[in-house]
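Reviewing the structure listed below.
Missing here: one protein chain of the complex. Every other protein chain is in place.
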Amino acid sequence: MNDNTTPSTGWLSTRLPFLRPLCQHMARFPMPPVNLFWTLGACLLVAFGLMFVSGLFLSLHYQPDLSQAFDSVEAIERRVPSGWIIRSIHTGGVSMLFAALYLHVGRGLWYGSYKAPRELVWLSGLFMMLLFMTTAFAGYVLPWGQMSYWGATVITHAVEAIPGIGHGLLVYLLGEDTLGGIALHRFFILHFTLGFIIATVIGLHVLCLHGTGSSNPTLDSPRPDHTTRPFAPFYVVKDCLAVCVFLALFAVLIFFLPDLLGKLDNVILANPLKTPADITPEWYLAPWFAMLRAIPSRLGGLIAAAASLLVLFVLPWLDRSPRHNATYRPLVRAGMGLFFIAFITLILAGMHGATPLWVWLSRGAMLVWFLVFLVLLPVTSYRERQMTGSSTQGETS
Amino acid sequence: MKLLRSFLTGTALLVSFSLTSLPAHASSTDEPIVPIQKSPPPAEPLPPMRPEERGLMIFQQVCSSCHSMERAHYGDMIGLQPSVTALQHWAQQRHAGLESPIASPYPSVAVGKANNGGDYPPDLSHIARTIRGGPDYIRQMLAGYRPVPPGVTLAPNTYYNPIALTHHHKFKMRPPLHEGMITFPDGTKATIPQMASDVTAFLQWADDSHRSTRHFIGTAVLLYFALLGGVLLALWRLLKRTA
């Protein structure tokens, strides 16, 4: 993203006239004085790129067939040259991607990046998060190990809870009564296609961001800083530096701690007659698994899990305060802090067995989740608007 | 040599690993599949073997007579036994080829159970990872057979092993290892603890054969990022002051 003024681009820029303005826009894009949390987007882009490329190469060797899926994954690990490196990039990458994704969303929550005029950035990002979660779930089924099979069985049966059409819908989606070859093929196509769809949504997300610009974390502080720097070269280098650290952590995970986040039972071929002793999802989907489990009614759990995500979508309209940064909003600061603790609690609860302690902890965490977003944020925002309104004499948003 | 090999397989230069290491090891290749009674002349010192290489010999001669390793193919053992002909010979003895999975010697689960006191010998492909207690358990359990203490009665085809986790120490696997049952070409004495340790190393390798390569590449990658990060950090600090 350099300022392309060198004569070598002349040939291209006459034929692609938008190229030079685009590069100049990218390079000169004014960046407010953002902190290191604003580099997570670049980390996510790199993580997604690695997932995309490694996924493409894995799909050259993977067989989406009931009798061959597990063996083809073993063949990638044991026989395909460098196959194990590519697969460890893919399996480790999903954890790195979700870690960066949740931090990225958390940064948006803390600094109020969801607010007007950035609603579209927030909505496209949330939509992308849902796509990532679906992709990760579909991808986890593909190796057809014990955890793949039983995780998919448990989650797809949650669909059955939808009253009236549940069972019919499940059979329609799976293509057969139980999880089998047809469903496996569908999961593969879903996983493969979603990669390309996500790539498109990333483009939309960046497009929306470039319409409004990045939010400024200093605006609500006592000393707001309105200075901006062009994106290149300072923020390019800063993003590269963050990506460098991110990739180093990535390397530690896949080269030195490959079993840290993986489930051991997935090296055993799926056996529809034997459920593994402790069936828990991968950590990045654990919060919603904990929610499904915390509510005794199957339908209730499904509704709660769906609502927990939907509430994030309406956040720009729940919190219409002109103030963004939770650091300078004491109640929101406490609320967001509680929400982050609740989120981590739900991750841990989902990864542990359904003991009463964890079930009650996840119920508490769900309560915090909904209270913060549905009560605390609207109330605080109402009060803040009143205050701002009285101080600026009735300025409306 | 080990480091070089890791580098070759790991960064995966387009040079075939098996081809480059084949001539160097050709002399020691045919040993594992010769019958046990034929011991090699002890006079000539042979290159030292890695524990998992000795473990493969034990697996070939002992474990594989009851257990399968179905996720691995005979040809996959090329990492421990560089001679293709030796591997082919081993596979042919078991009516298989290099690309066949190392299957159970029993024609059916029922036959396997009947031959082992009712317990089917588990597949060993990922046993080091999936068994409760992991490699340490395997190592201790294999060397853990003891004479039956007074007051304990054993059913037929049952063996007393205080380490074993199943059936309250009344283990169904007959003691697999015996002193001196294998002659290792590198002169290592085949004691029971030695063999238990070697075969455990082999089972770990079979579960995760890229471990050493992975660590080597990981170190190189981290060094690279330290260097790149250093340069970028210097550039960033420079830009912070100037741009």
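As written, the chain order gives the labels A and B, with residue 1 at the start of each chain.
Just so we're on the same page, contacts are C-beta pairs under 8 Å (C-beta built on N, C-alpha and C of every residue); 3 or more make two chains touch, one makes a residue touch a chain.
Methods note: contacts and distances are computed from a predicted model.
Its UniProt record calls the unshown chain "Ubiquinol-cytochrome c reductase iron-sulfur subunit", which is the correct pick from "Putative tricarboxylic transport membrane protein", "YeeE/YedE family protein", "Branched-chain amino acid ABC transporter permease" or "Ubiquinol-cytochrome c reductase iron-sulfur subunit". Considering the complete complex, the chain that is not shown touches A, B. Annotation: of A:41, A:64, A:83 or A:335, A:83 touches the absent chain (contact as defined above). Touching the chain that is not shown, out of B:109, B:152 or B:227: B:227 (per the contact rule at the top). Remark: the residues of subunit A touching the chain excluded from display are 53-54, 57, 60-61, 75, 79-83, 85-86, 233, 237, 240.
Take subunit B: the residues that touch the chain left off the picture are 11-12, 14, 16, 18, 73, 75, 78, 84, 97-99, 224, 227-228, 231-232, 234-235, 237-239, 242-243.
Convention: only the chains that are shown with their structure count from here on.
Looking at the complex, you find that subunit B touches subunit A at residues 10, 12, 71-73, 75-76, 125-126, 129-130, 207, 209-210, 214-215, 217-219, 221-222, 225-226, 228-229, 232-233, 235-236, 239-240, 243. Residue ranges of subunit A in contact with subunit B, taken from their complex: 71, 74, 78-79, 81-82, 84-85, 88, 229, 233-234, 237-238, 240-241, 244-245, 247-248, 251-252, 254-256, 258-259, 264-265, 267-268.
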